[in-house]
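Every protein chain of the complex appears in place save one, which is left out.
Moving on, here comes chain A:
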């Protein structure tokens, strides 16, 4: 008597189960069927970094057959957004690459594992103490720097040679930059350099070379409207003279080679971070060279050594020991160092540093040489930027767009930026 009802229920239940099963298929990440430990590892970077990292991952998996590392990577902007969403949803990957600007946020919110818990699997004895401090938050080590980098001028050395201009040396000034650009332009008759006005990073170097800084100890803005107006007036002068890229080119900057004026061969030089400048190699080959950033009038250097990126473990990872072993392999082992070289900056592990640096070739040697030429000349790096800085970087670029397209004066946009910055940093 109840049979038909049971049948209907059965059919519906089966259909439901099928749906659930189908949905289930797309999941299934954490535990592979064959009892392997599965770890997720994400980073940002270009294709070259991806190739090197995959190779290092493969070497680790070969040595640890019970571990399966699933990798993914994307450009920085996209990476930042995706990771924040994942972390907010409690689904951060086991192993994450982080920027200096993200540390206070991620460590302070309990997303990262206190690495002291995995001290045995991940020894840090050979790492530079002051650098290790950049991965600490309230006295605990949450992340470990993967490499050291500094700001630089990447340029086409042939273009410089043809114009009869000598390579820039440590201590050259912002005024020198202007006259050098003028000389190179005389020879090539096109914009020489990507407009540096849209990036907060280069403004920071300019500020520091005048003895100032972006943020104070309380994470508040430490420069004045006059400072920013002066910087944007300086870059606008360069732009109006045709020495740097026009607004149409500058506006597309997003950290990728294909959207930068220099990468598209619309300019011959660009401020960048030292190791990531390797991206221009695919366009310029061995014509690519690195020079230090300009200094202030009294020779004050604005650039500094920064942990190029850090690496940490999710507090929710179910296999923190394996994750720690993997990080140990990446940062401390000869094998990984030989594969990764200075792609993420020069090594933090002192033994690897001494072993690697003398044997580098090509552009990687240029990175090492630049850092060597600056030894003892740079001032201490700024304290970790406040949380809101992440958003302000893109506000800076948007505001400069208005200046570059001559929709507003440097002073007006400097005013607006400071208003926005104060709102963003409001405690």
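The definition used in the following text is that contacts are C-beta pairs under 8 Å (C-beta built on N, C-alpha and C of every residue); 3 or more make two chains touch, one makes a residue touch a chain; residues count from 1.
One rule holds in what follows: contacts and distances are computed from a predicted model.
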Practice prompt. Look at the options "FMN-dependent oxidoreductase, nitrilotriacetate monooxygenase family", "Na+/H+ antiporter subunit D", "Sugar ABC transporter permease" or "Phenylacetate-CoA oxygenase, PaaI subunit" and return the one that UniProt uses as the protein name of the missing chain.
Written response: "Sugar ABC transporter permease"
Discussion item. Just to verify: which one of A:105, A:194 or A:332 makes contact with the chain not shown?
Written reply: A:105
Fill in: Per the touch definition above, residue among A:38, A:84, A:283 or A:418 touching the missing chain
A:84
Worksheet entry | Residues from chain A at the interface with the omitted partner, ascending | 1-5, 7-9, 11-13, 15-16, 19, 77, 80-81, 84-85, 87-88, 105-106, 108-109, 111, 247-249, 251-252, 254, 259, 264, 266, 387-388, 390-391, 394, 397-398, 401-402, 404-405, 407, 416, 419, 423-424
